[in-house]
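Reviewing the structure listed below.
The complex is shown incomplete by one protein chain, all other protein chains being positioned as in the whole.
== chain A ==
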Amino acid sequence: MAMNRRDFLKVGAGASGSLMLSLSLPGCSGLPTGYEQETGEWRPDAWLEITRDDRIYFTLARVEMGQGTYTGLTTLIAEELEVAPGAIEPRFAPVADEYKNPLYKLQLTGGSTSLATSWEPLRTAGAEAREMLIRAAAGVWRVDAKECSASEGRVIHPNGIDSMRYGQLVELASKEILRGDVALKPAAEWKYIGKQNRRLDARAKSTGKAVYGIDVSLPDMVYAVVTRSPRYGGKVQSFNGDEVRAMAGVLEVMEIDRGVAIVADKYWRARKAQDALKVQWNFSEAIDLSTPEVFETYRKAADEDAGESERSEGDTESVLANADKVVEAEYSQPYLAHATLEPMNATAWYRNDHMEIWAPTQAPDLGRIAVARVTDLAPNEVTINTTFLGGGFGRRLTQDYIEEAAAVAFRMDRPVKVIWSREEDARHDLYRPAMLHRMKAGLNKGELSGWDHQIVGPQILNWYVRNAGPAQFPWTPKFLYNTLGKVGVWAEGIATPKDISAIEGAIEYPYQVANIDIRHTHIDPGVPITWWRSVGYSHNGFAVETFMDELAHEAGQDPYQFRRRLLANEPRHREVLDRAARLGGWDTPVPEGRARGIALMRSFGTYVAQVVEAGLEEGSIRVYKVAAAVDCGQVVNPAIVVDQIEGGILFGLTAALYGEITLEQGEVQQSNFHDYPLLRQYERPEVEVEIVDSTETPTGVGEPGVPPVIPALGNALFALTGKRQRTLPLKADA
């Protein structure tokens, strides 16, 4: 990532004499910050702070939801600063322009982008601080700074004996000028990158001391539960507020945009009161459809509209018309919930015309807009404190739970914590979209001659712009939030110039074919949707990689070799495919009653191939082994890479084996882990992960483990039973 380092690094002395090195992440400089300038509000930067007593604080602008930013990003700073990662205390960032994700222009953690976007800026920040400390010490000793070095939080004198602690040097260092010409350490000198294996948050998370959103506790805090429309879009018509208000501990019963909130002195009293609450809903604008209608709607749309072309090469139509053999198949996938183990929650405190929020959120600047939307407040009258997240997976990109807490707290004179039940979490989620795929391919003498993929389903961004636009342009007048917000997003280009959530994983089709046609038929049945760990790659991956398997069998070829031959120009794809095949014992005999399946997907810049070994036991699908090969460029923390790929595999297996949210007349039918199960310990397959050695710029690993495992398992079941399953979840008795 090319940039002028002078542009994003600033230095200053802190009030307490500490050295504060602030860094504006690239991509932010052009961002308007009008409203903050007008009010003269101090705007903190992203910064590293070193105190006189040698404490080193690092403000972490990418939230920690399990994926490892707390350790990984700290390691980048530590490497160049010449301190052990464990010597640095990460702090969660407040909302500020400097913390925006340069790819999204929002303060957002998602899309497996944290490491890639931090790789150079954070190392540079660490290096600049180190050099300033060295120059400060050299000035004291009257020696050439080039002769000094830094190690373990100290600057070392050229004589190799004397040294000074960073803390002793911060005041002098803060007077040094940033030169913007610091050289980053060569890979051969790295002490922590590629080697650091410990997690810096493991201790707090093994002792019960890590503070998640649900753990926030404030003086005089009260609790709220919200009853929402059982069908999305329903509005409150009336409710028995007086009756509920008379119940033990109940302080307030109020209508808010999202339903009816009960505030009580204790959480359990709020819950009990909720049992007595009777709400009459107006369903005139509510969704009314059932799951089969969703797919009927999709099929009708697909028949009527061939879709917008997303990639077109050659002349697929005529090639398919003249092929020896044309293979056609339709795939579908259901809505999926996120099921973070920490249910949605947020705590809000309105006092002195200011709203303070504590919440586990993936996008605190969107949270600020959500608060402004439901109160009289402007975004700069809202403070968001981010906590550890008990899982994110995309769910916490949407700020509905913060919106609820703010709406309630705005009318209370005490802090309020809103906690969702598990059932509410399942029924009022925003889901991974249900999707339909129509695939068609031509084979000539066993060679792939044409590939046609029609993707049918909604786009996610449409559900998102209402808060994203104003977050990018916080001075947007409120009455324009819904309209200008959208224009702003398109103008600025969130995520990418267009929403690729429906087509990602399809348009990057890596296999060599001269004639290819990929189209998206847009149809949105109105069921709330959002991003979900690997999103489009999760459904397109299933369609593309299962269909590739079908073609291999139609062509009478080995599914691994069939793919491999079509990857002659894609060395990184081919490398992970070869390694997964080797690791998974593709060419070795399969134990009796088992079969293997293979799949490959590059997502978020990371290449992952997997071989799944599965069988059927007592009427259930049993996954014995998953071998995965991953190329994510330069590895920062090998253990976290393995963990994320393995975690992604189990997440994908949960979807493949169980994941299904269904609707009946607009109502979600699932509620808790008995009817929306997650993979359990006894179902865990043996997972082996092999990482390709690479010096390419690091890419993310939070999501890429998910997509291949779903088709790889389906392909294994086909190899076992001869029956092809084209819809999810997979069944033992298909």
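Simple rule for what comes next: a residue touches a chain if its C-beta (ideal position, glycine included) is under 8 Å from a C-beta of that chain, and two chains touch if they have at least 3 such contacts; residues count from 1.
Methods note: contacts and distances are computed from a predicted model.
Peer 1: UniProt name of the unshown chain, from "Dihydroxyacetone kinase subunit DhaK", "(2Fe-2S)-binding protein", "Isoquinoline 1-oxidoreductase, alpha subunit" or "Spermidine/putrescine transport system permease protein PotB"?
Peer 2: Result for the unshown chain: "Isoquinoline 1-oxidoreductase, alpha subunit".
Peer 1: I'm checking contacts with the chain that's been left out. Which of A:Glu330, A:Glu381, A:Asp499 or A:Asp643 qualifies?
Peer 2: Of the candidates A:Glu330, A:Glu381, A:Asp499 or A:Asp643, A:Asp643 is in touch with the missing chain.
Peer 1: Among A:Tyr212, A:Phe410, A:Tyr509 or A:Tyr624, which one touches the chain that has been omitted from the display?
Peer 2: Hidden-chain contact among the options goes to A:Tyr212.
Peer 1: Based on the whole complex, identify which of A:Arg269, A:His453, A:His520 or A:His539 touches the chain you can't see.
Peer 2: A:Arg269
Peer 1: Which one touches the absent chain: A:Ala301, A:Ile419 or A:Leu551?
Peer 2: Hidden-chain contact among the options goes to A:Ile419.
Peer 1: Name every residue on chain A in touch with the hidden partner chain.
Peer 2: That gives, for chain A, the contact residues 64-68, 86, 197-212, 214-215, 217, 223, 248, 266-269, 339-343, 388-393, 419, 421-423, 639-640, 643-644, 646-651, 672-674, 678-682, 684, 687.
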